[in-house]
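Of the protein chains in this complex, all but one are displayed in their positions.
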Amino acid sequence: MTLLQAVKNFVRSKSIHVCYVDVGSCNGCDIEVLACLSPRYDIEQYGIYVHNNPREADILLVIGAFTPGWEDKLRMIWEKIPDPKAAIAIGNCPISGCLFDRPHTLIDPPAAKHIPIAAQVPGCPPRPTEIISAVLSVAPLVFRDYEVAKR
Amino acid sequence: MSGYLYQNDLSSMKLAILASTRHDRMVREIASELGIPQIRLRKRMMDRFDMLLLENLPARYEQGMREREQAPRPGRELGAGIYTRAVPLILEDDMDAIAGKVRLMIAEGRPHEEAVEAGRAMIRELITR
Partner (left out) sequence: MKRTVDVSIPLGPVHPCFKEPARIKCETRGEYVIAAEVELGYMKKGIERIMRGRPWQEVMFLAERVCGICSVIHNMVYIEALEAMTSIPVPERAALLRVIVNELDRMQSHILANFSYCYTIEHETLAMYLLDIRERVMDELERITGARVTCAYIVPGGVRFDLRGEDDLHLRAALAIIEEEMTRYLQMFATGPLIALRSRGIGILTKDAAREAGAVGPTARASGMPETDRRLRHPTYQKIGFSPVSRDEGDNYARIMVRFEEVLASIGIIRTCLDLLQPGPIRGGGIPGAGEIAYSGEAPRGELSYFIRTDEAGRVLDISIQTPSIMNIEACCHAMLVGVASLADVSSTFVSADPCIACTER
């Protein structure tokens, strides 16, 4: 491993920028992601920053069962995120559609049909601690030695 | 004419809003009062209103119906407040013109019901045009 790669690994482990996108949830998971910002959970101590801007994000949190309004837009957001990147599905909705996936519904789950999902956090809604631990455990798997793995 | 870069066709989603029970009831009531086909009325609503206004239509309609009781005649029978402010299907100026014509007809000695019916025909023509 080169020195450059070591520096990259170190820097990436201490700054994970997160963008969340709500593709049709009930708001419960949304608010639990927001609660992660609170001083009690304090995600910035782990080096996670919530910017909500896809162009400077590393990790995309996908919340909600997939609604028709997002048909091409979710992919557009995913393509705007620079490499290396990963998407995490928060809550039951992007995994299976949860209780919205019934006859006569308008949604189109799972989110994995539309963009590649790296990790899933089940729960309706999951606790803020679970969300933080998911981000922290996915980040090293994707970002460590990214250039080496790509080669 | 400026277009949007990411503009989708919204008509199917607008139709999904109008398909709910309360919206359906409201559309039926308006259509039967004005005597126009429901499908034309829905089309007019989908063309003119943004999605938020569409969602709020039943509440606005009920509020407009409550205020209709106090409105002066012949605006009350024509539904002047409802069709211009609560459910803005036609412009306020057009409605004023129609109400003025109806008032003139009544002054000329036409029976009240007949004059209002003529006014409704004018509204109908504006909406289905």
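Should a chain be cited, it is by its letter among A and B, assigned in written order, with residues numbered from 1 in that chain.
Operating definition for what follows: a contact is a pair of C-beta atoms (placed from the backbone, for glycine too) under 8 Å apart; a residue touches a chain by one contact, two chains touch by 3 or more.
What you see is a predicted model, and the numbers here were worked out from it, not measured in a lab.
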Would you list the chains present here that the left-out chain is in contact with? A, B
Pick out which of A:Leu37, A:Ala112 or A:Leu136 touches the chain that's been left out of the picture. A:Leu37
Full-complex touch with the removed chain, picking from A:Ala6, A:Cys124 or A:Leu141, is A:Cys124
Residues of subunit A (touch criterion as defined above) contacting the omitted chain: 19, 21-32, 34-35, 37-40, 51-54, 64-65, 67-70, 73, 77, 99-100, 102-107, 124-125, 127
In subunit B, positions touching the absent partner: 1-2, 4, 10, 13, 16-17, 20-22, 47-53, 55-56, 58-60, 62-63, 85-86
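In this text, only the chains that are shown with their structure count from here on.
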Report the inter-centroid distance (CA atoms only) between subunit A and subunit B in whole Å. 45
Mind listing the subunit A positions that touch subunit B in their complex? 68-69, 71, 73, 106
Would you tell me which residues of subunit B are touching subunit A in their complex? 6, 8, 12-13, 16
